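And then chain A:
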Amino acid sequence: MTHALLPVLPEAVLLAAACTVLLLDLFLPPSRRHWSFWLTQATLLACAAITVATAELQPLHAFGGLVVDDMLSDFLKLLSCVAVSTMLFYSRGYLAVRGLFRGEVLVLTMLALLGMMVMISAASFLTLYLGLELLALCLYSMVAMHRTSNAASEAAMKYFVLGALASGMLLYGMSMVYGATGSLDIHRIARVIHAGQGNGTVLLFGLVFVVSGIAFKLGAVPYHMWVPDVYHGAPTAVTLLIGTAPKLAAFALTLRLLGVALAGLEFDWQGMLIVLSLLSMVLGNVTAIAQTNIKRMLAYSTIANMGFMLLGFLAANLAGYSAAMFYVVAYVLTSLASFGVVMLLAREGFEADRIEDFRGLNQRSPWWAFIMLLVMFSLAGVPPTLGFYAKFAVIEAAVGAGFIWLAVAAVLASLVGAFYYLRVVKVMYFEDAVDTTPIVARGDNRALLSANGLALLLFGILPQPLMGLCVVALAQSGFL
Partner candidate 1 sequence: MSFPTFLFYAFAAILVFAALRVVTTRNPVHAALWLVLAFFTAAAHWLMLRAEFLAIALVLVYVGAVMVLFLFVVMMLDVNFDSLRAQFRNYVPVAATVGVLVLVEMALVLLGSYLKPGSAALPAPAAGGNTRALGLLLYTDYVYAFEIAAVVLLVAIIAAIALTHRRRRETRYQDPGKQVKVRAKDRLRVLGMPAEKRDG
Partner candidate 2 sequence: MNLAPVAGFFGPAWPVLWTLAKILVIAVPVILGVAYMTYAERKVIGWMQVRIGPNRVGPLGLLQPFADVFKLIFKEIVVPTGANRYLFFIAPMLALGPALAAWAVVPFAEGLVLADINAGLLYILAMTSIGVYGIILAGWASNSKYAFLGCLRSAAQIVSYEIAMGFALVGVLMCASSLNLSDIVRGQEGGLANWYFIPLFPLFIVYFISGVAETNRHPFDVAEGESEIVAGFHVEYSGVTFALFFLAEYMNMILIAALTAIMFLGGWLAPWPLLNSDTVLGFAPFGDGLPWLLGKMAFVLLVFLWIRATFPRYRYDQIMRLGWKVFIPVTLVWIVFVGAMMQTRFAPLFH
């Protein structure tokens, strides 16, 4: 018998450390700010270590069913810690030159991670919602953190208003499901629906709102309006945070809500997800072509990628879920590297966020041009990168579930997508550099970014271990 608090030990450590950094940072002079930074990194490492050390093969429920500690949550938590830690390494220099390298940013990042962890291991609507709000609140304020930038304030405002609306919808849907089934516990809801009890009409209404809320949070079309503005307006470091680890948590949210609690309404939500997925893939990829700003382009790419993820998800079986999970993991890895390179090129007073800023990158630094090449290939789904296998897996899952026409549409959409990803490659390799400022960065940043880029290649060639992990984690967590 393990201790009742063990499942939430990583969260507890994270919260305690966040409070410590918050207080410690008040008394640190700016020249010692790196203490807070390293303390944060140590905390993330500790959280990752604890998550691994307390990993359980069988799902373990705690706090009267509010929390579940299964392999799925351990795996996603571990990845979130790694993603957030990497994000901090990448953005340290970027934040410092903009006067944003402050204790609050570190603390809010940690608390955002706490929100993600709560979401990932939630087994009740209550904890799912609270985790989501915690994450969202941190992100809203971090977008606005660059106070002198009008674009950032506008982005934060849009993000906040639309995000609040989405939370409202999700909450409304959850309360309807609660009204119909009389429970907030996802497993109990699943049992009630399975037994055919509960008011069907109210459940369906609740489902509509829940799916809308999820689509808002994922940024799927037609709930995507906030994504480009927020990605563009936010400081790139915050864009990096928004575009990576929270996607893992959003995947967990979708899985727990639709895949567990509302699994009995599978045929109803499949239809909705088909629409969302198709629209996202088409609209995201087509609109991205017209973008000249790389952050905006990557935002539309996110929309399209969420469409692909939903494509795997709507197969609603182990193959589909694990393909979707693999897709999210691949997307997070790629996204980290893409914004990492953007931040690497940025310097004081220069954001490097236009596609033309990448002109002739090969002449300035062949290595970083190569890494960016890998990233773009991975996003476009060119073999042998990670993105290829991810797209292959979700399309295979969709075909396996009988959605052949949808799979065809997905292939066509990714062909359109390849155009604008490869345009970046063309600009880097076949145009002459205008700006020849040398690229400077800290050693840890360079090493990590190189490793990240090479990982895209490595996992692309050898995807099986990662895919195997996804399948095992899901199978052990009860998705058979």
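Candidate selection criterion: all candidates are chains of the complex that A comes from, given by their letters.
Just so we're on the same page, a residue touches a chain if its C-beta (ideal position, glycine included) is under 8 Å from a C-beta of that chain, and two chains touch if they have at least 3 such contacts; residues count from 1.
Keep in mind that this is a model prediction, so the values were computed, not measured.
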Exercise for review: For chain A, choose the touching candidate in this complex from 1 or 2.
Suggested key: 1
Practice item. Please name which positions on chain A make contact with candidate 1 in the complex. Key: 8, 15, 22, 62-64, 66-67, 102, 104, 107-108, 111, 114, 118, 124, 126-127, 130-131, 133-134, 137-138, 140-141, 144-145, 147, 199, 201-202, 205
